[in-house]
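A protein chain is absent from this complex, but the other protein chains hold their places.
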Amino acid sequence: MNWKRAAIASLFAIPVILLFAWGMTKDPKDIPSPLPGREAPTFTLNVFSPGQPPLQQSIGDTVKLASMRGEVVVLNFWASWCLACRDEHTTLSEVARTYAGKPVHFYGVLYNDEPANGTRWISEMGGQSYPSLQDPKARTAIDYGLYGVPETFFLDRNGRVAYKHTGPVSAEVLARVVDSLMAAPVGPVAPAVPAKAGG
Amino acid sequence: MIGTLARDALLVSLAVTAFGLVIGPVAIARGKREWIPLSYAAIYTNFLLLTIATLAMIFALVTHDFSVAYVAQVGSRATPLLYTVISLWGALEGSILFWGWVLAMYAAAVVWINHERPGNLVPYAGTALLAVSLFFTILLIGPANPFGVVYPVPPDGPGPNPLLQNHILMAIHPPLLYLGYVGMAVPYAFAVGAMLSGEVERDDWIRITRRWTLASWGFLSAAIIAGMWWSYEVLGWGGYWAWDPVENASFIPWLTATAFLHSAMVQERRQMLRLWNLNLVVGTFVLTILGTFLTRSGIISSVHAFTTGTIGYFFLAFIAVVLVSALIMVAGVSDRLKTVGHFDSPASRETIFLLNNLFLTAFMFTVLTGTLFPLVAEAVRGVKVSVGEPFFNRMSLPMIVALLFLMGVGPALPWKAASPAEVKNKLFPPAAGALVLGAIALAMGIRNFYGVLAFACTGYALVANLREFYIGAAARRNAHGEGWGTALSRLVAGNRRRYGGYVSHMGVFLVALGIAASSSLRTEREATLVAGQSINIAGRTARLKNVWGREEKQRSVIGVTLELMNGETVTGRIEPRMNFYPTSQQPVPTPEVKSFLFGDLYANLQAFQPQGKNATVKLIWEPLVPWIWLGGGVVILGALIGIWPNRRRSVA
Partner (left out) sequence: MRFLDVSRALVAVGLLAGVMAAQGAAPADPKQAGAISQEQIQKEGKSADERSALNLRTANDSALEAATTAVAAELRCPVCQGLSLQASPSELAQQMRGLVKDQLAAGKSPDEVKAYFVSKYGEWILLSPKPKGFNLMVYLLPILMVTGGGVFIWVMVRKWSAPRPDDANRTPVGPA
């Protein structure tokens, strides 16, 4: 039994095991998005669900991202067939209402679904405080690198994607991100990630 | 109650296995050989206990005993009996129980057959098998416990995953896979036994396990083909192989096992490649454990992944132990396995087997690197990358084609040395087969380089293998005056291993042609039809008759009936459907496949209008796909021939 060779050979196992051990700490399903920090993809979409006052808009209204420059935008992609979207629905509606009158816009974007189904779902869920937009052929969803629903994008006042939240979003996250984005300064050299308050 | 009984059986098994694991080496070290049968008794007892546990689980499933955790997880009163029984291996805990049982069975059988052999080879092999069994029993007591108690007892369960009760192949693929995968532990255990007992210079460990290895290889081959067939019939995209990590996990050890089947023959004839064969056998087992780890740990996302939990850490520990011990043992004996033999000539079957091993190992390495690369790239670059079909196809096609060609050269060349005249006589004529099949490929419409090349190489190898049957039978006719049939059957019976191998080669040729044709010539048409409208594809017409629905015990079904038309006559019917299971929000598309001699008509229901007014159907024409399944059957037939006991000693 050649122990010297055996000892050297056994060392080869170390990088393999380390790799696997490290791999156990990672989630293969969590794919980071390249969008945060970059200019938000522009869109021009139509309202199919009006929302409720004071955030209400008319059905058929066109919403352009460009026209919201200088304000914070929260874009939530959802679908009537999406179970997890039910978890965040009430939260989003309530939080959106608290920001009425402030320079923040909440919009839902329907993903891979019929507007009729979306409208029916909203009324089953007790209404939605902000308008929802339809996205034919999922072009905007693809533009935002959507993997599934629900996904929520937070756009800062410089028109950049500040943060992408995958899965149902909680009231704390909503409030924290929106507040910090509202407080961030507007300008050509403003940081793309939420900055400290008082800028 | 049945759950507690089973769990007690597993606890006893834990103690018994641990005891057997220790008593064997202790007996040898202390010279108390009379204790060795105690370790064998542990192996037999383990098999008995695991049989009790498995039967208990089947009983609990069939009687819908929802107090047992696993039954509560996968059982349902609505599920038909067959699918209830086979849900034994449908989810993680049950599959580990099944694994443990198969391993215990193999261990008991191989030890029983060989226990009278003198020496330490069998005792140490038993020790190795007990060690692996111990790991799985630990899993069954710990993270993969299927016998947990559920209280309060639910009245019903969700049933198995809808995808797993949609097709009968679910009854076949997993057992075949486990019989093959787990079976690789047997040659491994005997290799370990040879190393620990100091008998590694002798070939006994290979001789004893030859049939076990061939049987496991046969099961694994069948399992891979069955898995391809299942995914083809069930998943709705008309494909049969996606280079998904779990598919790769079953394919990788198959490649090294195939290499071993060939290089073992070189070792038996020339006493060479002994270290290489040891590496192959041990490596195959390590790769099976690696594959299990990859699919159960959650580190690589896969269509097959079981739910993850702490079991991944157990497998990580096990793979560390197996890998380190394997490296230590093989490196430790390596200097005793220096090459003693020699080759008579480079123009010989031995050289071809070396090349065969080269390409099979390189292929294995390619698939392994590709499967693990996303993990490595993330570790090194911090960026997630994908390694998918385009990569694997691009890198493996050259090697596959080379292997197909070698499959023609190997049988043609003799052992030891071939004279130049022989080389010419044996290697040139099969080129006719290459030309004919190449021409056929072009005539069929195949235009891509590798498609035509695959056909040509298959043609070459096909003629070469058929020639071996012809030459052998002709010689018998001349010598004994037998008829062709008798000559052929006596030829095969006189050397089952060799001719069984050639039969398996034929199976591979059928598979190769099926894959080459279907990937090059596949056509599809998708259309939304109302009743009376038709789609044309590959010279066939399918007309929509109606959209219908029906209720079954465990699911609702919406389907369409498409009538196959020849002019105005209806020649057949194809009915793709969608199965709606109560537990799943998305329906399971259930395609239907109609097989013809030269291809499959594959129909998938993509969408339908709720009022049944129209339906979107996708029809795919898949040339030669049935040949893949047929070829799989022929491969297994060849393995069976090779395993069948000879009436007299064979010279392969």
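Odds and ends about this structure:
Per-chain residue numbering starts at 1, and chain names A and B are given in the order in which the chains are listed.
Rule of thumb we're sticking to: a contact is a pair of C-beta atoms (placed from the backbone, for glycine too) under 8 Å apart; a residue touches a chain by one contact, two chains touch by 3 or more.
Quick caveat, the model's predicted, so the values are computed rather than measured.
Here the missing chain is touched by one residue of B:58, B:234 or B:355, and it is B:355. Among B:243, B:260, B:509 or B:608, only B:243 touches the chain left out of the display. Looking at B:366, B:520 or B:579, the residue that reaches the missing chain in the full complex is B:366.
Considering B:80, B:119, B:154 or B:390, the position touching the chain not shown turns out to be B:390 (whole complex). Taking the whole complex into account, chain B touches the unshown chain at residues 236-237, 239, 242-245, 272, 301-303, 339, 341-346, 351, 354-355, 358-359, 361-362, 365-366, 369-370, 373, 376-377, 380-381, 383-391, 394-395, 399, 414-419, 422, 425, 429-433, 435-436, 438-440, 442-445, 447, 463, 467, 470, 589, 604, 606, 618.
Mapped onto chain A, the footprint of the missing chain covers residues 31-35, 41, 112, 137-139, 141-148.
We take it that only the chains that are shown with their structure count from here on.
Residues 293, 297-301, 312-313, 316, 319-320, 323-324, 327-335, 372, 374-376, 378-379, 384, 585-586 of chain B are the ones touching chain A in the complex. On chain A, the positions that touch chain B within their shared complex are 1-3, 5-10, 12-13, 16-17, 19-24, 26-29, 31-32, 81, 83.
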